[in-house]
Every structure is written in C-alpha cells, then in structure tokens.
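A quick write-up on the structure given underneath.
With one protein chain withheld, the remaining protein chains of the complex are depicted in position.
Moving on, here comes chain A:
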C-alpha cells in the first residue's frame, strides 16, 4: 500500500485503500460507517450549516472529562453523526432527560424505556450521546444512590493509538491483568480477563501451542519467557465487518469499541477475531460495589449486562483523557508502551522506528496496532 500516513509495513492484498487522507475521518470501515455513504457526501455541504446549528447550538453539559478541545473537529463529527442518524430514521432519542422529577420509580421506568429504544451509539449525535450518558448516570444514582461520572468524549483529531510490547522485559507478574480487571469493571464471578499472558519455554520460539496462559506459580519461572495478548485494535478489524448490527466499530483514533447496549449477543465477532480479543458476558456480570471504578466512559468501562460482548478498549476512559491505559501504568518492568502513532515524537514511534518489531498473524491482513519487540 502506498499510503503515506502509514508508518508500518502493510500487506498488499488488493484491499480497498482504507486509510483515508482526506477530511473524512471515518473512511476506515468504508460502508461500515453509516455516515459515509455517497449520498451523504453529496449533501455534506448543504447540510453543513443546519447540522452545525443543530448540534452545537445547544448547551453542552457534561460530567467527567469535558470536551473542551478543538471545537472544529467536534462540529464535523457532530454533523456527520447527525445526518447518519437521520438516515437511520429510528432510534433517535432526542431529548436527554424529559422527566419531570417527582416519582422516582416513574423516572426509572422512563429511563429504562428510553434506554431500551435508543439508537446505536455510533450513529448518535453528540447531543444524543450526552443524553444517553446522562440517563445512565441518573439511573445508576437512582438504583444505588451513588454517583458515577461517565464520559462520551469522542476521538481527537490526529490521534491513532498504538501499542508495543517488549518481550524481553515482561516477567509474567500479571499486574497488568489485575489492573485491567479493576480499571474496567470486569465480571469478577467468571474471572473475565482481557489480557492473557502466555508463558513460553525458552528455546522453543514463539510456540503458542505449548504455552500456558493460565499459570499459577511464582514468576519469572526458570527457563521461560512471557508474552501478553489482548485485543490488538486491528486497523482492518474482521470483527467489525461481521457484526450484523454495527454494534462494534473502529473509532477515528483507531480504537475498536463495542456499544454494549446495541450488541445483540450473536458472538459472530468472537468467531471472527483471530487474536482471542473478545469476551462475552455469559451471565450477569458482577462487581462488588466497593470495587467499582466510577470513572467511566460510555464505550469503555461502564457497567455491562449479561449477553453482550466486551473487550479491551485501550482504556478509552483513560487514553482519551491523555493518560496511559491501566496495564501500561501497572507494568512494573516497563514492558508495555502506548502512544499516538501519528505523533512523531512519541515513544511508540521511536520503538517502531528503532526496534525490530513484528506483529502476530500478519498474513491475515488484519493490521493489528500492537507490535512486539525485543531489546
């Protein structure tokens, strides 16, 4: 592929050029993005004014991480999503919270009703996103009496998240796994974990077949090395293509996310993922109240329900707030490196340019944004 914006090797399988260089930031999943049909592009100009008025004209009230940056980008994605939701027609939950307070159970019922029939987050306008987030926060308050903060922050422009893993450094401590579980409110009952650490024997190469991803002994074990896997946030994600309802998609900053409320639980994406990146809620996920991370993002670590898909989001609630994912922060050996691939001064770029990096199963053409390297 002769795309200049790509900073890494790509398989050329005659695929459609997916990395967009123009203004359309959602070109990656062509056809997969509702706001991306041709008809839309035609009407872009015409709709521009009205859409901006409609989406930005309103007051923004948000908790958590505020969107106080780059209004221009906001507008653009706002009108795109607005027109997309016009196309969809239904599921446009317009008012954020039309409840005249009073009877709490009535309000609860109202929220449940609106949540049940809301649209797909991917196609929502910013205002609708705020609406659903407000409802979820309020609903949590009504149910538990506790406050959470939930963000609906969109992807920033000129950001493409990537990850690198230093195989020489990892000692298999699993601190990343624990930090991930706590950060992302994963189900404690089924011991769901996004990250798997594979313990491999020295001298056998990367032999996953003989590796153990479920060890319970002191580490580092003699004669072994360790390799972590999780969702690789593929740039050409097969899981996204197969989802029948577009409940999972690639965001503009490269994160592959799931709308837990839109997922119908068919698990097709799970079958399509070559990297064991997805986890399903086979039963109702439970997290002890005291351990809940209240700092949430709609697409990230908010509470899930049974029968939906979830996965690593590179801690969208943290990464979009300018922090490192929990696993990177927790790693005591510094084996994990995270950053913006489009920023030439980032550590991740340094690693990609100076180390001999490789990715898993490159022959599948999935283009993971997760590289391995050794010192």
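The rule is simple: contacts are C-beta pairs under 8 Å (C-beta built on N, C-alpha and C of every residue); 3 or more make two chains touch, one makes a residue touch a chain; residues count from 1.
Operating definition for what follows: contacts and distances are computed from a predicted model.
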Problem set entry | Candidate names "Polysulfide reductase NrfD", "4-hydroxy-2-oxovalerate aldolase", "Amino acid ABC transporter ATP-binding protein" or "Lactate utilization protein"; UniProt protein name, chain not shown | "Polysulfide reductase NrfD"
Seminar exercise, completed: Touch assignment to the omitted chain, from A:154, A:171 or A:229, lands on A:229
Seminar exercise, completed: Missing-chain contact, candidates A:195, A:211, A:287 or A:315, resolves to A:211
Exercise. Among A:140, A:225 or A:275, which residue is in contact with the omitted chain in the full complex?
Worked result: A:275
Exercise. Which of these, A:198, A:224 or A:318, touches the one chain of the complex that we don't see?
Worked result: A:198
Problem set entry | Missing-partner contacts on chain A, residue numbers | 31-32, 34, 88-91, 116, 119-120, 123, 190, 192, 196, 198, 208-211, 213, 229, 238, 241-247, 261-268, 270-276, 278-284, 305-309, 364-366
